[in-house]
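Since the structure comes first, as structure tokens, the remarks are kept for the end.
A single protein chain has been removed from this complex, and every other one stays in its place.
For subunit A:
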Amino acid sequence: MNALKSHLLRLAPQIVVLIAVVLLISLAFPDFLTLQMQNGRIYGSLIDVLNRGAPVALLAIGMTIVIATRGIDLSVGAVMAICGAVAAASITSGHSLVYTLALALAVGMLCGLWNGILVAVLDIQPIIATLVLMVAGRGIAQLITEGAILTFNDAGLIFIGSGSFLGLPMPVVIWLVFGIAITLLVRRTALGMLVEALGINRRASTLSGVSTGVLLIAAYILSGLCAAIAGIIAAADIKGADANNAGLWLELDAILAVVVGGNSLLGGRFSIAASLLGAMIIQAINTGILLSGFPPEFNLIIKAAIIVLILVVQSPRVRDLLAWFGRSASREAAVKQEVK
């Protein structure tokens, strides 16, 4: 019970921000909160946020673990493009859906393995090691699709992008289930703690008997797997693999989601749930801007302004200041929480 409470306190800033963003949008656009059933699925802007945020949410899961090891994975956007292209190429050449999915996921994990070996074995700095695949990956994807948008009509594969399960769009179901599964995996075992130890001090962890090399490689493989799932969803959503644009710049959104989730880029303590909330905050802002009807020239400015605001409010200095000026019990409780 206590653990749950401390967990909720950890997530409090992200939950407050998400609610604030949603309220702000629904002030400008009252229909934002309306949900209705249509063709057996729930239909509404909130569902759009969950659905459109799926790729970034999935990337953020892997990115959280990689960042917790004090690394970073810039290649996820390109890996999305590769895996989407692999899936499209495989299904159009007549392979079964199971084979196609297995192949695309395997290719994603292979990309992760490559990054992991560069980082863990060759000891290359993660930002450089993953930059290699970020640049080359899109070229590989273009080779697979031969420069064109590779379209497909397989009902099974399309279902992953635009089907629904229990009224929810499939991408939402996938990222929720996957997020919960990975959280349980790292928190119900010692894995999460070992990752945190590795991120705080790799040498000390190695000396205390943690196989940091294997753990590090596994983190990048997980990131590759997340990118593969995101890539399959992105391709299935538009019934085609667009090597030029699939996942373009999404690595930055994923990193942003992790940061908005209050995770430190210096590694160590991490929370997957907070990163997922971060991804939803970003997508809520995106969807809100689209609904607002502002001219597109303002999109990026508005997004940047809101994100700067969120980061400022989250920054240690401002939180200290708030605690300093605040006398209310809740703030004191928050400070105590910080001290813990």
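FYI, a residue touches a chain if its C-beta (ideal position, glycine included) is under 8 Å from a C-beta of that chain, and two chains touch if they have at least 3 such contacts; residues count from 1.
The rule is simple: contacts and distances are computed from a predicted model.
Per UniProt, the protein behind the absent chain is "Monosaccharide ABC transporter substrate-binding protein (CUT2 family)"; the candidates were "Acyl carrier protein", "MmoB/DmpM family protein", "NADH-quinone oxidoreductase subunit J" or "Monosaccharide ABC transporter substrate-binding protein (CUT2 family)". For the options A:T189, A:N245 or A:S315, the residue in contact with the chain missing from this view is A:N245. Among A:S26, A:T92 or A:T151, the one in contact with the hidden chain is A:T151.
The missing chain, though absent from the display, is touched by one residue of A:L185, A:L291 or A:V313; that residue is A:L291. In the full complex, the hidden chain is touched by subunit A at residues 29, 31, 38-39, 43-45, 48, 52, 142, 146-149, 151, 162, 234, 237-240, 242, 244-246, 287, 290-291, 293, 295-297, 299.
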